[in-house]
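Note that this complex is displayed minus one protein chain, with the remaining chains in position.
First chain written, first letter: the chains are A and B, and each begins at residue 1.
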Amino acid sequence: MHALYDLAVGPLAWLAFGVFIIGSVYRLLAMRALALRKDGAFVAYVSWPHAFKSLAHWFTPFGALGWRENPGVTIATFIFHICLFLVPLFLMGHIVLFDTFRGWSWPALPDGAADVLAIVVVVICAYFLWRRLSVPEVRFVTSAQDVLVVSLVGLTFLTGVLAYHRIGDNLVLTTLHILSGEAMLVAIPFTRLSHMLFGVFSRGYIASEFGSVRHAKDW
Amino acid sequence: MSTIADRLIEDEGLRRGVSRLTPEKIEKVFKELIAGECGARLKTYVESCVRCGMCAKACHYYMSHKDPSYTPVAKVSQTMWRLLAAGGRVEPQVIYECAQVAYTECNLCRRCIHYCPLGIDTGYIISVVRRLCHKLGVTPQYIQDTAHSHSAVLNQMWVKDDEWPDTLQWQEEEAREEFPGLRIPLDVEGADFMYSVIAPEPKFRTQLIYQAAAIFNAAGLNWTMPATPGWDNSNMAMFTGDSEIMSRVERAHYETAQRLRVKRIVMGECGHAFRAVYDVANRWLGWKWHPVPVVHSVEFFWELIQQGRIKITHKYADPVTIHDPCNIIRGRGLMDKLREVTHFLCENVVEMSPNREHNYCCCAGGGVINCGPPFKNVRIVGNSIKAEQLRATGVHTLVAPCHNCHGGLEDIISKFGLGMHTKFLGDLIYELMEKPEAE
Partner (left out) sequence: MKRRTTPLALVAFVAALLLALPALSQQDMTTVPDEAFKTRTRPPALFKHDEHNEKAKLDDCTACHHGEKDGKRDPGADTSGIPCSDCHAVEAKPGRTPLMRAFHKQCLGCHMTQKKGPVTCGDCHKPVK
């Protein structure tokens, strides 16, 4: 287990960051090249001012019709995504690893707050899974991959929470936590999680069409 | 859970189409289509859709049926995802199902864009499915007939070359009874604008041409209509997925305007035609914008009112409500002008809710009404949400500046016993305007 832990915090961590960053950059550039090659008649209408205006609405809770009409999902989605970024990036335990081995340090969230936010992520993952399996219109379009990626995120945060509270064998849970987190990073460029990369561009494109051609709002 | 397979409707065009297919043939055409015509948009949409189901409430079909297989994402999952997962190698029956979903259960109204945080354009994906069905020769019989008509005579309704000027002259003659000096100027080079209409107008709604001529006459405008093919601005080929015919039709339309050296094209009160001329065919022809400026009637009437060229004797007294047609509202942002014109004409305007860009579709557009009788009941029952929306206004007059919307809304009104009647802006203006020369 000790060896696996070493592997997870060492080579695998660099591998995961590498695949995530290089993979993401590659996917974005490849998609851009494809758009320029095949969607020229549509790329031509891209208008950043319209894109930013629309994105501002979509990044505001209840700032768009879809958010207003789905209040439960909206609240869950916003809290989920905010925590999803905030907790890993500003968690004491993560910063300490960088501080110890790289000498990089930045301000951390108070442990108690990070703990609550991480638990919130786990609860929302459970809510998303429940929706997948019980809400008919979601279930109708759910595939194995959808369940898998939500579970992966949930597992990462759940093992993190358990390790923090020292429930179960700490080495086993911490190792599992690191490995599932790494799997999540690697999955981002190559699964549904790629909406993290493409989401602003697909929204920005349609916002451009609506704004500059159709003169109508798209939120 | 029920799927499209549980509600298949017999259509001769679809049936005959799939009878000629084999999985190999489908695979070949599908792969060519994906490699040849699709790019980053389809790839991004298919890949990054997180299947959250938020779009369900956008769709009038889902809101009316509450059946999960009618949500926008479900329509994509039952068509494009299914085809992509199989690499296009599917049984012909699957194409039948894809065609029924794509042609008759989605109006391409784009309301779902207001629901998807990722901005996924379901209408575009469904258009690609239609393109595939067209290439495979699997199209509903009725709409295919209109596409054939476009192909043969460049208009939707098999109006022969000589029938067209004949009809215009007949309407001119009729109108001169009422307005002695009225002309419907044919082929006048250098006129201020070319007025174009959809083929159903000369075919069976000639009154609309009459009214337009009366309004332009009263306003003292310098206008013309072409005497040659290229006069029809409708475009059903756009909705069958026949981009080649679509662009031929629009090219003829633009070129007719250019031949007449008009300053711009004013289009009658039709939504899909506007979409074709303003937003779609120009791209296929390689024009970023239009070679000739294009204005929809709503905007044109608004201009005439601003300029004081339309004078009315009185305002329409009964309360009216406004239906926002997708192709000129979500497609052109004319919601404010539509309201200003309506308020100019009517005493009492009751807004329906939701409205403007968020309005529910009429369920006729996107070529759905053109798929004809076999699918009529589905689209009417599939829009009970619109009926509820209309009923809630409590008014009896419905302003809808779009032909397709008229068709769809009238069907809903009669099916659900709403006791309303629909009006074009042209109907109202003609009814209310000062008729100086009238005898």
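Just so we're on the same page, a residue touches a chain if its C-beta (ideal position, glycine included) is under 8 Å from a C-beta of that chain, and two chains touch if they have at least 3 such contacts.
Here the structure is a predicted model, which is why all the values come from computation and not from measurement.
Shown chains touched by the undisplayed chain in the intact complex: A. Of the options A:65, A:163, A:179 or A:200, the residue whose C-beta touches the omitted chain is A:163. Checked against the hidden chain, the listed residues A:12, A:43 or A:92 yield one contact partner: A:92. Across A:82, A:133, A:148 or A:171, the residue that sits in touch with the chain not pictured is A:171. In the full complex, chain A makes contact with the omitted chain through residues 2-3, 5-6, 92-93, 96, 99-100, 103, 105, 108, 110-111, 163-166, 170-171, 174-175.
Note that in this section only the chains that are shown with their structure count from here on.
Rounded to whole angstrom units, the spacing between the C-alpha centres of chain A and chain B is 39.
By the touch criterion stated above, chain B contacts chain A in their complex at residues 1, 37-41, 43-45, 47-58, 62, 68-69, 71, 73-74, 77, 113-121, 279, 283-284, 286, 288, 329-333, 335, 354, 357-358.
Of all residues in chain A, those touching chain B in their complex are 31-32, 34-35, 37-39, 41-42, 44-45, 54, 58, 64-67, 69-70, 73, 77, 131-132, 135-143, 146, 192, 194-195, 197-199, 201-207, 210, 213-219.
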